[in-house]
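Before anything else, here's the structure in question.
Complex shown without one protein chain; remaining protein chains in place.
For chain A:
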Amino acid sequence: MTALLDGPTGHPVTTDHAVTTDHPVISADLAERARQARRLVIDMAASPRGCHLGGSLSVLDILIAALHRAARGDGTEVVLSKGHAAAGLYAALHVSGVLAQNPAPVYGQLGHPFTGHPGPKVPGVRFPTGSLGHGVPYAAGWALARRLGRLPGLGIAVAGDGELQEGLVWETCQVAAAQELGNFVLVVDRNGGQNDGLVRDISPLPNLAARFAAFGFETREVDGHDLAALGAVLEPDRAGARRPLAVIADTVKGKGVPAVEGKAGSHYVTIDAARAAKWKRMIR
């Protein structure tokens, strides 16, 4: 179902299909969406281009839960700030019903918008991300717009833990706290990896929740692969909140594919069709 909300200036804001309950049947449905999406991500890893496999698989459940939250139709916007997980985003958008076209067969191909980092030509994507850090203030700006218009809905940014090394993230946290953007939510996909290795070896982030708390955020730490737990932190409307929310979601890089789970080498992967078929059979 598509809902149209009046934006703050009468500008129509198109929302995605609406889901009105968080019944256990819905959770089972989300779990099935996540399985389908993981198979699509593997298909994209088997494309001639390959993809950022590990981070796409780690963030998938977060995206499924966040898109489910947005599907309520209240003007919530989800921004994947760790844009290199584009394959995960395209897969999540497709299985969530936002993106009609299956992106996997045309991922990275001329004539199609499914580039290695997402842009606004992709249905369901409003902001260009991939240069790390920018998605966080995009979502904060969206949240500010909703509040300014006295409208419901969240601005949800999904960032990587390695991405937190970008100063722009913390610059935005400072602003969001100062502006009391209680409808701004920053979800951190804490998979522990980044391009050149492990976050803890390159630029560790100890006491992460305390860091956000020190900025003035509410904080939650959840299992980033527990769809019910993710839903519990993302579903509230936060209408009366005056502190932004940081959700630290612990995840596993390459989640769902035993051959690559937890391995830093899963960051960018190109595989052949036979391996893809084998890996897809392992998705449970």
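The rule is short, and it goes like this: contacts are C-beta pairs under 8 Å (C-beta built on N, C-alpha and C of every residue); 3 or more make two chains touch, one makes a residue touch a chain; residues count from 1.
As a convention for this text, contacts and distances are computed from a predicted model.
The listed options are "Stage V sporulation protein AC", "Peptide/nickel transport system permease protein", "Cytochrome c oxidase subunit 1" or "Transketolase", and the UniProt record of the chain not shown names that protein "Transketolase". One of A:I62, A:A86 or A:A143 touches the chain omitted from the figure, and that residue is A:A143.
For the options A:T172, A:T251 or A:S266, the residue in contact with the chain missing from this view is A:T172.
The chain not shown here is touched by just one of A:G97, A:P113, A:P128 or A:P152, and that residue is A:P128.
For chain A, the residues in touch with the chain missing from this view are 7-11, 13, 119-120, 126-128, 131, 133-134, 136-146, 148-149, 155, 168, 171-172, 174-175, 178-179.
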